[in-house]
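Removed from the display is one protein chain of the complex; every other protein chain stays in position.
Coming up: subunit A.
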Amino acid sequence: MARHQNIRNLDYEAELEEYGAFSDEEEEELSPEDQVRMREGTAQVLEALGVEAHKVPKTQIEESLWHYYWDVDKTITYLISKYIDPPKKPAKTAPPKTAPKQDAAIASASRQSFAHLFRDLPWGNIPPERQAVLIPPPQLPAGLLGGSGAPPKMSKLQQLAAARKKKAEEKSASGEVEQTQVKMTELTVNDNQASKENRPLAGVFGKRVKISETTAQGRIPLTMAEPTRPEIPQAQAPEATPSQHQEEDPIDPEPAVAPPKAQPSAFASTLFGPSSDSPKRRPREVFALPYMAISSYSPDAFGKPSPDDVVLAAQAKVATAGKKSANVHNKKGSSSADGVTNQVSQLKIDDTPLPKSRNLNVLSEFEKQKGKKTASFVVVGHVDAGKSTMMGRLLLDLNVVDQRTVDKLRKEAEKIGKTSFALAWVLDQRHEERSRGVTIDIATNRFETETTSFTILDAPGHRDFIPNMIAGASQADFAILVIDASTGAFESGLKGQTREHSLLIRSMGVSRIIVAVNKLDTVNWSQERFDEITHQVSGFLTATGFQPKNIAFVPVSGLHGDNLVRKSTDPAASWYTGKTLVEELEASEPSARALAKPLRMTISEVMRTPQSSISITGRIDAGSLQMGDALLVQPSGEKAYVKSLQVDDGEPADWAVAGQNVVLHLSNIDPIHVRVGDIVCDPAKPIQCVDTFTLKALAFDILMPMQVDVHRGRLHAAGKIEAIDAILDKVTGKVTKKKPMIVKPGTVSRVRVTLHSKVPLEAGQRVVLRSGGQTVAAGLLE
């Protein structure tokens, strides 16, 4: 056992020497049940091999079984192709010609045969990559000959191959599953057929050397993965059946764990002993890959992944597998696989490292996470109803904004003679907004109560900025409708944006609405006025399609803060005993999130941050994402990677799900491909770009073939109503009249819209049609 310890320590030292930042982890033994399975598997294999069995060493069988996770069939195929009926091998098996430094130490320690030293030790069944750390062969120049210590250049041929391969990958990106299966077979047994000339071998070494030199990316996860390796069976068996797993994750750990090996060369055997358990296994794994066995040239050699990629992919996979064994599971295999393959191919082009995916199962992480619920609400209402002021007061009372800031704003406001705007300036930060006294763009802010963390979206009330208001409403779970109770203002508001806004938020899918009857202090908290407004507005809202139980009324004073956070202390307002605005907000349940759907996020802002030159913000409409994910930006169709991300309150996070407002820091994409209003989606299930669509539309105004603007969130496109196909029954959806000349307000019709350019839209989305500055219809895409 002492010697055993000796070797163990040595092993670690070697690793530490090379990687510096390695922390020791525990070795794992085979569990008893695994040993039983191993015995059974070996017996089966031996039986299957029959007379040929003597050609295969027992250790090899065991090892293969281990790699294939007791899949006897695969093991047999592998063994047959490897030992019993091997393809013709070229003379070149590439042994390390000079033993590098680290070897010297080990070599001296391993003078005594490693074979029987390790055979009976459980940890001797260490997967080959464990020994990977030992030898980077320094002697072979990478790529083109010439140069000295500089990182290798790619030969023209290699570049061509890389380019072709990339193209081929892009082409077949959709048919992911079959492709991955094909790839898998290529990677495992049939690798013999992956014809290759010998030259790219240099590239393999070059790449490896380069990686370890620069970032050591390829390997660090590798070494970290090792000790936990034997955990895989236990970890995976209960959670995912192998077949499901295979389907989900084309980069399966199994084929990766066992990149086929060649027999050690004579030189190698003499140097290190015959045992395949020798700690020297790693170099062989790399040098004697089976595709080098084929010397003949195949014309479609470049159609397949180049050896560089295969090796890199395998390394990446090992890393993936290692992560997996730490009991976190890959969420959406196809996309991350795609991501990994792409990362690999991208690696060849520029040296900036791609973000690493942690391959979390975002949905289960989300369920595990215990915290406050999150909700966002939009504040709408007629212009000058006091939306921004009310929100400014709310933030002040909740201590999100301190009194000092407000005092400062008040001083500034006094300077230009607009003292009453001081609170609104908390949210209206743009120069124009302040000087003109109107909100122009959506302002976002956050506050937390004991149970919920809220996102405020303060919408502009002016009719010219309704596109911005639509953008805000599309991000909201519920709405606060602010109504100016002062004489005359309520009446004009009801004709104006009070009406239009409530129609809009209803047609954007917001169903819960809190009506804040504001400025009641100006009418001395008159209950009659409140009741009158309540009566009119609730009648109007129910007509719009809100259910009475989803409407709440609160009398407030935005300027003084009565009934916002605290109850009003004004004796005139004592008649109101209901909830305050914040209490009403807390009582609202956020709408259900479409977590399991494919990722969709409308970009509401593109900016430059210290983290990335392209950062985007927006609310995830559906699905989930995590660090390292590949994303597709539509309509440009360009791919990007999530370098890092922040959720709701600017907290850095590893993942995000539908309903959260996120900041994504992207990499590997040019800024011209990312615009406000674009949609970020899952590359495996992309959203389509269309320029013609049919809409089931509820008309707010008379509809006829005419020019319209189409709004969806921040997306804003010009187009026209091409034809009106039919008028539909409001409730049953049946066609009541075909090809009408015009559609009257309040009726539902099926209209065809064409746009001037292609935009990302899909069925089930809600869009708003506007014409001449007025909302004419809203509806669902069919």
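Here, a residue touches a chain if its C-beta (ideal position, glycine included) is under 8 Å from a C-beta of that chain, and two chains touch if they have at least 3 such contacts; residues count from 1.
Keep in mind that, in the parts below, contacts and distances are computed from a predicted model.
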item	value
Undepicted complex member, UniProt protein name, chosen from "beta-aspartyl-peptidase", "Protein DOM34 homolog", "GPI ethanolamine phosphate transferase 2 isoform 1" or "Ribonuclease"	"Protein DOM34 homolog"
Among A:Q429, A:T487 or A:S574, the residue in touch with the chain that has been omitted	A:Q429
Selected residue (touches chain absent from view) among A:A161, A:V406 or A:V748	A:V748
Touching the absent chain when the full complex is considered, from A:A268, A:V406 or A:A443	A:A443
Contact with the hidden chain (one of A:L160, A:I416, A:A543 or A:A596)	A:A543
Hidden partner chain, residues of subunit A it touches	429-433, 436, 440-443, 445, 462, 464-465, 467, 507, 511, 540, 542-545, 547, 604-607, 675-676, 696-698, 702, 704-707, 709, 716, 718, 720-722, 727-728, 730-733, 736-739, 741-742, 744-748, 770, 772-774, 778-780
